[in-house]
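The structure follows.
For this depiction, one protein chain was excluded, whereas all remaining protein chains were kept in their positions.
This part shows chain A:
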Amino acid sequence: MKVLVAVKRVVDYNVKVRPKSDGTDVDLNNVKMAINPFCEIAVEEAVRLKEKGVATEVIAVSIGPKVAQEQIRTALALGADRGILVESDAEIQPLAAAKLLKAIVDKEQPQLVILGKQAIDGDNNQTGQMLAALAGLPQGTFASEVGVEGEQVSVTREIDGGLQTVKLNLPAVVTTDLRLNEPRYASLPNIMKAKKKPLDTLTPDELGVDVAPRLKTLKVEPPAERQAGIKVADVAELVAKLKNEAKVI
């Protein structure tokens, strides 16, 4: 079966992002970019399904500017077979991303679509669920375990207070949580091989999708700073402060 994986180009997770001084946007000048960590987990899961003989082909899709090819190449180096870039310099919000992915799903007819549960830039946690709704597919979000069983996929989900297991009819959408797997590192030979793998480019127009944003960002600002308190000398002083000053124990 065919597996489609979505990968997003985002600010590297080690970078501390700051708003621009005029508050119109975040400052992304000369900032290191990388594949979204949850998307990397999605790629790894798809590649493992291929290694198990469950998946026959893994297609990595990204939406973004031309340079997002880098993140598709990363996915290809990790083991995806081919890439598709939906090229756009516009701001693509989750609903638009879901519509673009729906158009790709219609074209490619994958049995399984795996996405990260959220991207670490917008922290929206929407695209997978929206794609599933638009395509009329079941979803297994925040997955910590995925097992394909015939015409169904069993997904163990991280929910508040524990784990939940659901069975979904294929085709289905899965979004990854942190513990699903530990992504491998791409080897140098695989990075070289990835350069030769096919990568197609499409545009939102070609897919017939209106990507006009629905939300307008009026301003961005740093969060309210919390003032640092005091250092206590020892446990006795700490307990005294908590009892008598803060009165929380």
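General remarks:
One rule holds for everything that comes next: contacts are C-beta pairs under 8 Å (C-beta built on N, C-alpha and C of every residue); 3 or more make two chains touch, one makes a residue touch a chain; residues count from 1.
Throughout what follows, contacts and distances are computed from a predicted model.
Here one chain is missing from view; checked against "Electron transfer flavoprotein subunit alpha", "GerMN domain-containing protein", "CDGSH-type Zn-finger protein" or "FIST C-terminal domain-containing protein", UniProt names that protein "Electron transfer flavoprotein subunit alpha".
Set against the missing chain, the residues A:Lys32, A:Lys196 or A:Lys219 yield one that touches it, A:Lys219. Interface note for the absent chain: among A:Ala98, A:Ala194 or A:Val211, the touching residue is A:Ala98. Check A:Val67, A:Ala90 or A:Ala133 against the missing chain and you find that the one touching it is A:Ala133. Against the chain not shown here, chain A presents residues 11, 13, 16-19, 26, 93-95, 98, 117-118, 120-134, 136-139, 141-142, 144, 154, 157-169, 172, 177-179, 214-223, 226, 228-232, 234-236, 238-239, 241-242, 246, 248-249.
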